[in-house]
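Omission of a single protein chain aside, the complex is shown with its protein chains in their original locations.
Take a look at subunit A:
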Amino acid sequence: MSAPLRLVAAMSGGVDSAVAAARAVDAGHDVTGVHLALSRNPRSYRSGARGCCSIEDSSDARRAADVLGIPFWVWDMSEEFADEVVDDFVAEYAAGRTPNPCLRCNEKIKFAAVLDRALALGFDGVVTGHYAQLREGPDGLELHRAVDAGKDQSYVLGVLTAEQLAHSHFPLGGSVKTDVRAEAERRGLQVAHKPDSHDICFVADGDNAGWLADKLGRRPGTIVDEDGTVLREHDGAYAFTIGQRRGLRLGVPADDGKPRFVLDIEPVSGTVTVGPREHLAVGALRAVRPLWCGEPPADELDCTVQLRAHGSEHRARVRPVDGPVDGAVADAVEVDLLDPAEGIAPGQAVVVYDGTRVVGSATITTTESARADRAGTR
């Protein structure tokens, strides 16, 4: 950061965004704190690991802004959030896919609706407490993994365009979380010891299935094994995620006595297929709407990919191909996983890395088993 900028610091009420705002102030920028009101019916207090959206979080953000001596405002983004994130989340589950709402929120709210509003109001960009690094590279701005591998959030930022990144500031990317907490304490920020958020912010108490059941109602279907034998009925396929083991309540153990996992979800019939862990392994996948940081790769790319937030890295080969929708040119990618991955669900993002650098991202539509005897496409 060089010349002073007018920046909006998105302040959730957590320690990370507070320290990020503080660092932007220290860097000489003219910073305005903004808390995003995302819920139409905010709860008064935090419960469990919900990270934002309560009035207490808003007050924590305000208090941090006061300590930093910066203006503070609440921006009501609840309508945009409901339309772009919550409704999408429900629709994706209804379609048998597994969405990542945090990624969606970054793509559509924080670095879109909020950024657009900030720019229109005369600000130069947005500061957040995300753990990721922006570096000037030979071909422009590059998004890199954070120094703190455990906190790295480049995956959920992998969907941002070059234009969005150009207006973004991630002051925490070079730090480890323990240092950020210590810094918060040193700065007299009350949120220094506030617990990290984990769950989806709009799902109270982290009860995803219960929350979806409220939204989608009863949609009965069956759980079957790979031979098609019905194991039990269920009230909604949306309550299941590929790779899920817990909560299947199958009663009868498998013939081999091994635990069974959700292998496939067929949304129209509501059929949930379960099988042994080995059958979860995915060897290849296809994804659409690729977004490249810079020029799209001309042909096959040797790289690594990450397939979910906080997931591990897999060596892979990525090929741009013509898309499934009216064959649009290079509108999709095929990914061969050299290290098979488990629990990969359509709807999730594949983020492509070259070392620490994010090369691009795309949305997974189909996966292929890594096993020769299960070569079929799901």
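By our rule, a residue touches a chain if its C-beta (ideal position, glycine included) is under 8 Å from a C-beta of that chain, and two chains touch if they have at least 3 such contacts; residues count from 1.
The rule is short, and it goes like this: contacts and distances are computed from a predicted model.
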item: Hidden chain of the complex, named as in its UniProt record, picked from "NADH-quinone oxidoreductase subunit N", "Carbohydrate ABC transporter membrane protein 2 (CUT1 family)", "Solute-binding protein" or "cysteine desulfurase"; value: "cysteine desulfurase"
item: From A:Ala3, A:Ala120, A:Val252 or A:Ala298, residue that would touch the chain that is not displayed; value: A:Ala120
item: Contacting the left-out chain in the complete assembly, out of A:Ala37, A:Cys105, A:Leu248 or A:Leu307; value: A:Ala37
item: Residue, one of A:Ala27, A:Val74, A:Val147 or A:Ala254, that touches the chain absent here; value: A:Val74
item: Identified contact with the non-displayed chain, of A:Ile55, A:Ala95 or A:Ala209; value: A:Ile55
item: Touch list for subunit A against the chain that is not drawn; value: 32, 35, 37, 41-42, 55, 58-59, 71, 73-76, 78, 113, 116-117, 119-122
